[in-house]
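The complex is shown incomplete by one protein chain, all other protein chains being positioned as in the whole.
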């Protein structure tokens, strides 16, 4: 099969789908032109991710990666959420096909973008180096797909 | 099937196989290098082919063509034997595959060569034009195969 | 429910085709090049199959070359015509923007060898315009290759007209008829076709076998050198079981063509109508000039692969021009060529029916697709933006 059982589970029964109204942080990455956009909403309480929701336009592995990423950061301190890697997401899903690995990259980026949004909104200082810059992610509206 | 029933009949039950001792005319054409040699023996009585035998080294259609050619000239005046064409032999066999037509040509040539031999041996005058010359038949020992 | 609606990808073999193959596995298994009777029985069967197929296409048996499928036939047709052209200094080829990759990639290879390629526009309905072909033909045009029917959007080209233009201008005309043969009526003489490719597995025949028809007088260039099979133009021991299966499948498809068409068109149109009830959905390809079994739409705001997977979990086998269904990252070149923007092309769905599909299946599919599209839109940030007016709809 193309996807592991884990991927299929998170794809067909995605956890944390939806929107948080008045979220404390929102991150959106990807590009409709390229076929995937992920949006992550965070509710933060005392530097802890009290709630997380996502919306995804994309393929099965994009939806599964979003679902898995939200599960992995829910209830965790922001500092821990920032250590989430695409590799960890892919591994937690029991692997992704090679040409789908970029979906796990998107999930990592969406989490980081949401945290950054929270920091920015609240004037919290942070190390800019932890956040991927737009050029490297390659998902800007003007850029090429992946 | 590769061959018509007629060909198979004349191949598996060839008529007039053998040798005539002290034949009045003998014709041999073809080339072992090319994979077929036909030899025709004639017994002539009053310008009539009283008996004819053949020996052939060659493929199925070569043997069938020899057999058919001998049948077609047996009991006929020499003048009639000389009108035998390769086309008539092939037609009498209900056709030959395209790349086997040269076998019927060999049969015609073998008959002519045998008649010529009889004329030569007996000092009978004849029109040299009826007999294919060596160069055109292309079966001389030195020549290329067909 | 288990509904197979991906007949443009490949079909289930028919009973007739399977039965036609079986004796050639372990009974008449000889090599048709062998002289003995086991071989000669095989040679006779090969001869008969060639004759059957030639009669159906309206050509001579000697104009049929068996290949390993549609891709090989397309490659050989184009390479052969290019080679004929090159000898006369003609290095221009005309094709269309919506051809199969077997054609387009072969043309790219020729481009590297100095050929100039003109791709005709297929316009929004996926159909090439004869007057645009006429205008594109130049004195150095070696070949025109336009597919009979498109594999994604099902649009059927005006082949006889295109062929006539080529004939008048003395240009070789090839058509990739892989999607058309067995589904629409084709006669190479009436359709003015010089070369034609077909593939058996698209009409309930076996995989791995196809035909290249080339009109007498058009010499083929070998892709595969070796033995003298196929008049020296395609080496390799003949795949006789598959050839027999192909002949049987083609015979059946062609003899049932009226009946199948009469059954399929209402099913197809009911399906299309049902899908178009979903808001912000558009039909791809011409509504009338399309294959009897082909329905292809784009849904705004969702992505095709996730749609396919969810439909699969509901027992529906379908296909999409989404980039995610291929190793490439761009969505279908066909959908882009007919003017769909990338984000919309990602949300495409192709359902390709066969005469085995039923009206109950059509209705089940419509309902299932409605549900799944709504579900995916509900989790799509793109859809949210569209609904909230932050983006504007491409599909009204």
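Lettered A, B and C in written order, each chain numbered from 1.
Note that contacts are C-beta pairs under 8 Å (C-beta built on N, C-alpha and C of every residue); 3 or more make two chains touch, one makes a residue touch a chain.
Since the structure is predicted, the reported quantities are computational estimates derived from the model, not experimental observations.
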Among C:305, C:343 or C:385, which one is in touch with the chain left out? C:305
Which of C:34, C:113 or C:187 touches the chain that is not shown? C:34
Over the whole complex, note the residues of chain C touching the chain we left out. 4, 6, 9-15, 17-18, 25-26, 29-31, 33-39, 68-72, 74-75, 100-103, 105-106, 108-109, 199, 201, 206-209, 222-228, 235-242, 305, 308-309, 311-312, 316-320, 325-328
For chain A, which positions touch the chain that isn't shown here? 1-2
For chain B, residues touching the missing partner are 8, 11-12, 14, 17-19, 28, 32-39, 54-60, 62-63, 99-100, 145-146
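Operating definition for what follows: only the chains that are shown with their structure count from here on.
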State, to the nearest whole Å, the distance from the C-alpha centre of chain A to the C-alpha centre of chain C. 39
Cα-centroid distance, chain B relative to chain C, in whole angstrom: 56
Chain A and chain B: spacing of chain centres that average the CA atoms, whole Å: 91
